[in-house]
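With one protein chain withheld, the remaining protein chains of the complex are depicted in position.
Residue numbering begins at 1 within each chain, and the chains themselves are lettered A and B in the order written.
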């Protein structure tokens, strides 16, 4: 059974997700629909991209990933289908697939244009139901990617965050995501970390670096390499977000100790 | 594989939804359970009806829709099964299926009475698990609707909201739903809108009417026909609910401009 995953900012209190699932199952009842998340903060493209980046590759080859964070719905922004060696991605062309497009070998990108694969009279406010869901369902039935529209070579790419070099041994990174536990995920990659370092965020200095959460015996903030391979700032049995008063995009300074 | 959808106000932090799914799968393991929503505001029958109304018809013919918003659980309120041309609906008889009953051709309504299709010793507080889930599962296995109880012709219907005529060209409608993005969905239908009009809600006057969200360049509130075919009041990249301080049932005045 083909798998279609859904990643949206639609929440689960409205009819949005239910309608998408109904549309998919009406076109292909033999598909396994898997929710990745519907709780992306409304219209936060980068946040959706982060969640997709850290889940898509765990799925079986051939999985169709549908990602709808779509503040530009109804405007001239394109809708795209991306085919990589292992997966398909269907999304608005607003940068949410940047990492797929930059990290995959020879991704093929198609613009979604053939209205035969859309619901009739698509609305201008809900392409999740009217365009993305039916295209995913038709694709899962074996329609070839090039049937949906023409090949394009200029999909939108948003620049990825990388920590900035400030001076010898000093870098400024950022909080790129805050998870449910209040852990602050930074853009410092595990493989680039110096052996010894200290972090500064707001008024806090963090010089405790742990390997797993329960090593912490106190409620002092510490850093840890999390499951996304990035440096996180955490508090054991507490929320670093709350205790540090942190927010997304906040600066985090890393100072190497020699 | 038969589809059973679930729509409840049970939330997802308790055992309620898990127990319902377990009951269904124990009776019919070959059924595809699809969540429409479990985040309907507790005991808000109209809100559940709105979400169901805007999602049920996207599902394949033969889908069984289970809707449990049930403040009267345990009392003498009946439980019903409604069969329409294309779907089945299972719910408490409290008006949540009003639109199905009034809009479908010759819906057949059965009272759920045969305890052989319930869990043994049903509780008086959780019929979702003890009555609605097992009935849906038995129905999905081919038990005929009339086996569950007798045909009735007086199901509860709640009056639907329609805007009220006030004076020539003036109507009072209401906010009937607020979605996750803070959009205010009113009961003004797209097909009944005059060509030119102005809206008033609280202290706000809205004379900007757009076709899609990103046409808005500012944070000024505007109206738009949403994906439910109803007039919505929105703020681009913001929450109309917050900015207008709006709430469900609030009055919205529409004044025709000639």
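A few comments on the model shown:
Note that in this section contacts are C-beta pairs under 8 Å (C-beta built on N, C-alpha and C of every residue); 3 or more make two chains touch, one makes a residue touch a chain.
Worth saying up front: this structure is predicted, and the values here are computed from it rather than measured.
For subunit A, the residues touching the absent chain in the complete assembly are 1, 3, 5, 7, 12, 32, 34-41, 50-60, 63, 177, 179-181, 211-215, 224-228, 236-237.
Mapped onto subunit B, the interface with the missing chain covers residues 9-19, 21-23, 25-26, 29-30, 33, 42-43, 71-75, 77, 123-126, 129-130.
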